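Here the complex is missing one protein chain, while the rest keep their positions.
For reference, chains read A and B in written order, and residue numbers begin at 1 within each chain.
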Amino acid sequence: MLKIAQFISYGLGIYVLIGLVFGLYFITRGLRNEPLAGRGVIVRLMLLPGAVLIWPLLLKAKS
Amino acid sequence: MSHDFVPVQWNRQKYVYDGILIVAIMAFLSSFILFGLNAKVADPSILIMRALGACAIVLLHVVLAIGPLARLSDRFKPLLYNRRHFGVITAVIGLLHGAFALMWYHGFGVINPIASAIGGYGDYGVPIEFPFESLGLIALVILLTMAATSHDFWLSRLTPPIWKALHMCVYVAYAALIGHVALGTAQFDKGVGLFWALGIGAVLMSGLHVASMLKGRSLDTQADMKTDWVNIGDPMSIPLNKAVTITPANGERIAVFRHAKGISAVDAVCSHQNGPLGEGCVIGGLVTCPWHGFQFDPETGEAPAPFTDRVQTHEVRIENGTVWVNSTPDAFGTKRIAIQVPS
Partner (left out) sequence: MSDEKDFFVGYGALPNKDKRFILKAVPAGLLAIAGTGAFIGSRAVSQGGGRWETGTPVTMQGRIGFHPYPVLWVDGIGHVIAGIGKQSADAYCKVFEGQSVEVTGVKIVRNNCFMLGIANGDIKAIKTATSPIPSYGPTKDVSIVGEVLDAQCFMGIMNPGYGRTHRGCATQCIRGGQPVFFSIGFREDDALPSAQTCGGNGYLLANAEGEKINAEILNDIAVPVTIHAKLEKIGNLYRLVYKTGSMRRLS
């Protein structure tokens, strides 16, 4: 059980790390074609946690 | 609204709302700690950690009750208006509890805290051996995802159906939290007080949701005819500036409004957060959603400029003193002149 738990915990860590990289891209470059383009830093930072957590949904929506 | 995204659309009511909420949280935490100090717990940190956890689950009960309460009585609509701030604050309190407890009880060891919490001990097959921390973690992940995607940007970006589905997971989080607290309590605490409190909470929640569902149904007129045209009945049976909501056999619910210009029909589902437009009101000639006050022209289904939200219109006829509505919606933006009620 510990092995599975470790696998899951590292999986979560990797998920969040990828999310962080994607999220930073998303709030800087990724918003160019969004109604949000050109908006302030605070709005972008507010969107970061969302992008980090649901990045697979955003990737899917893009493609 | 969706013409532009700002961090938070602050207004006076939101400030007041958040202020009262923070005062309530402080009241909860301080009375918890004050009464808990009697118990001579080993370390005040533990009391604070527990107070935060208890606070999060109490807040979750309240936030879940807001929807049904607002449907049952208009007086609770102000609670609903700023519900997302309530949700975000609940998630933050839950995060504080979770992070604190995870580091305190599982941190600084030889395996990572999350692995230790979800698989370091116990047996998932036996209730009394169940690692109850894992249920708390599931709830926390859901609440955080909801909080992180609560901004209207995510609503439009993900599209309302996906966003709504994501946010319906709050019920999964609620069930997981009940399990988290019940198992944690059952595994240790001999006192049954908390069990009763949890049970009463769960019964209240289900009762409110069932009551609001029944009320929602009674507001809707079920149209069982398979034809496109649905009979609404006497136009004067629709209260002025209000709507009658019907559920056609095929398709989405329709709100049929009677307003100064006559009778108009639009989708009963608000394009913003799927709010119950049919329970709204015509204010200044605009259909206004009871949830967040989004407005639509009853004749075009479009929000006034500069807003870009819109709902679909439906064709209306009055024949022999009876209102008929076409259950097939028009294309977005189709203008349907309101049908005057023959005097």
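Following the convention adopted for this analysis, a residue touches a chain if its C-beta (ideal position, glycine included) is under 8 Å from a C-beta of that chain, and two chains touch if they have at least 3 such contacts.
Bear in mind the structure is a predicted one, so any value in this text is a computation, not a measurement.
Engineer: Missing chain touches which shown chains?
Structural biologist: Touched by the chain not displayed, across the whole complex: B.
Engineer: Tell me which residue among B:P7, B:G36, B:G216 or B:G233 touches the hidden chain in the full complex.
Structural biologist: Spelled out, the listed residue whose C-beta touches the missing chain is B:G36.
Engineer: Specify the residue from the set B:G67, B:P131, B:G278 or B:G301 that touches the hidden chain.
Structural biologist: Of these options, the touching residue for the absent chain is B:P131.
Engineer: Looking at the full complex, which residue from B:V8, B:A211 or B:C281 touches the chain that isn't shown here?
Structural biologist: With B:V8, B:A211 or B:C281 as choices, the missing chain is touched by B:C281.
Engineer: Could you please point out the subunit B residues that touch the chain left off the display?
Structural biologist: 11, 13-14, 20, 23-24, 27-36, 38-43, 46-47, 50-51, 54-55, 58, 74-75, 77-78, 81-82, 104-111, 116-117, 120-122, 128-129, 131-133, 184, 187-191, 193-194, 197, 239-242, 280-283, 288, 290, 292-293
By our rule, only the chains that are shown with their structure count from here on.
Engineer: How many angstrom lie between the CA centroids of subunit A and subunit B, rounded to a whole number?
Structural biologist: Taking the mean C-alpha position of each chain, the two centres sit 24 Å apart.
Engineer: Subunit A touches which residues of subunit B in the complex?
Structural biologist: That would be residues 2-7, 111-112, 114-116, 118-120, 123-124, 144-145, 147-149, 151, 153-154, 156-158, 162, 166 of subunit B.
Engineer: Quick one: in the complex, what on subunit A touches subunit B?
Structural biologist: Contacts found on subunit A: 1-6, 8-10, 12, 34-36, 39-40, 42-43, 46-47, 49-50, 52-54, 57-58, 61.
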